[in-house]
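What you see is the complex with one protein chain gone and the rest in place.
On to subunit A.
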Amino acid sequence: MNYFPDEVIEHVFDFVTSHKDRNAISLVCKSWYKIERYSRQKVFIGNCYAINPERLLRRFPCLKSLTLKGKPHFADFNLVPHEWGGFVLPWIEALARSRVGLEELRLKRMVVTDESLELLSRSFVNFKSLVLVSCEGFTTDGLASIAANCRHLRDLDLQENEIDDHRGQWLSCFPDTCTTLVTLNFACLEGETNLVALERLVARSPNLKSLKLNRAVPLDALARLMVCAPQIVDLGVGSYENDPDSESYMKLKAAIKKCTSLRSLSGFLEAAPHCLSAFHPICHNLTSLNLSYAAEIHGSHLIKLIQHCKKLQRLWILDSIGDKGLEVVASTCKDLQELRVFPSDLLGGGNTAVTEEGLVAISAGCPKLHSILYFCQQMTNAALVTVAKNCPNFIRFRLCILEPNKPDHVTSQPLDEGFGAIVKACKSLRRLSLSGLLTDQVFLYIGMYANQLEMLSIAFAGDTDKGMLYVLNGCKKMKKLEIRDSPFGDTALLADVSKYETMRSLWMSSCEVTLSGCKRLAQKAPWLNVEIINENDNNRMEENGHEGRQKVDKLYLYRTVVGTRMDAPPFVWIL
């Protein structure tokens, strides 16, 4: 079959970088499988319990970069207890034992300890890049080990982690010889920062492109940092309170003007909005703006800033921008591809929030829009139909109407037709989140039209098992299905057990599935881990008699090649 020597084929494979494509290559024939596995450097594991590190290393001994995801997505919303699992230590231990040349580790929703970070820092001589997203379990002591021991560290990127800040001197643990930093993001740290150590570190990092500061870095320090790093591309501003006439502010304005490579701006964790004008000179270069933590920036200051940002491709904002503000975005940001509008008032009753009008305005003004996350107070079918017509290119469409079960506020109808229009028009849709009042009908549409859909999030929707069946039968590419508070039960769950082999995972909480249904599923599909999470009712499930009909609070099932995991806490039952 092969007309070329292996080295040539391997060289060709070097140009194939996406995980999907490499996985496809490895299935062509035995010879290609073998060549591919020895040349694979980057591996992505969407569920850390689907495989174990030993098998991973047996197949890919030349591994350099590993991405691991742990807890299910709904863990972000406190639906998964902290001790559920997703521990990275066994992975790092196995990788260390095998002496693989690990250079990059990216973790999402995993439990990371200082011990793991210490082991990581000491085990891999060429370790370059650590990216932690929504992880927990470690402190700044762990960061100190990374800083001290990773001689060639390029990226330290901490995104929205829960880190116990010991207010230590982790920044001063970077040795003077460390000059290789490209990314330094510690915005999520709560405590004080050693400003002197930070400034010296930035000054000796000529390759630094991305710097995201935490709350504790005040404006005068920011000015000095920007003077040291005019080459910066991605900046996260920490604390931005200041008196605009002060010397620091003047210095900052001058420094900002020199940052001609700046393309991405975020942070403003504590902000004095009238000082935003310091950034106006570079706004025309910005392609990414994240003000979703800047609760104090709204109204005219926000609008003025946005009006300068004509090249924006990505915008993350709070709903205090209002529909009028979104209209300004629609008329200014013609290159916009991704928009996220987050709720600023989580306790309900927001009067400055956005409505369907803002969404329609954006869809009309921004033809390149392909990803949206939109929290709003109300929606209509008509608006969604218009959005679908304006933007048939959506890849990700996530709509969250804050009040569960809320119908079309004009017609009082369910929003089935609106979402139906979206899935019908957007043939490339890969991710969808639903909300509002929805019947089984919307799932019929999804099953019929959403051929490329890989991830679907359902909450407070549907009427009968038919809804879930439409989705399971229709969406051939479904990978992750997560459902909460919806009336789907055992019939839907058990209808086609083999479907779950083609999916990464299924989450169902506060639905109608029963313990006996789950047990039957586990029996039929031994290659699935069927987990029942019972945090509150430790004893109820064991009571005799009506045990089978007991409804399961939280069900999480996923395909795996390594069987039952050994690290589950007592409140997780693996059937």
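Everything that follows uses one rule, which is that a contact is a pair of C-beta atoms (placed from the backbone, for glycine too) under 8 Å apart; a residue touches a chain by one contact, two chains touch by 3 or more; residues count from 1.
Methods note: contacts and distances are computed from a predicted model.
Its record in UniProt calls the unshown chain "Auxin-responsive protein", which is the match among "Dynein cytoplasmic 1 intermediate chain 2", "Auxin-responsive protein", "Bifunctional peptidase and arginyl-hydroxylase JMJD5" or "Large ribosomal subunit protein bL20m". Considering the full assembly, A:293 is the residue among A:124, A:293 or A:470 that touches the omitted chain.
Within the complete assembly, A:134 is the residue of A:134, A:205, A:390 or A:505 that touches the hidden chain.
Among A:89, A:156, A:188 or A:283, the one in contact with the hidden chain is A:188. Touch with the chain omitted from the figure is made, among A:464, A:516 or A:560, by A:464.
Checked against the full complex, the one of A:283, A:369, A:437 or A:557 touching the unshown chain is A:437. Per the touch definition above, the residue from A:98, A:139 or A:510 contacting the chain not shown is A:510. Counting the whole complex, the residues of subunit A in touch with the unshown chain are 74, 76-79, 134, 160-162, 167, 188, 192, 269, 292-293, 295-296, 342-344, 346-349, 375, 400, 402-407, 412-414, 433, 437, 439-441, 457, 459-460, 463-464, 484-487, 489, 510, 512, 536-537, 551, 553.
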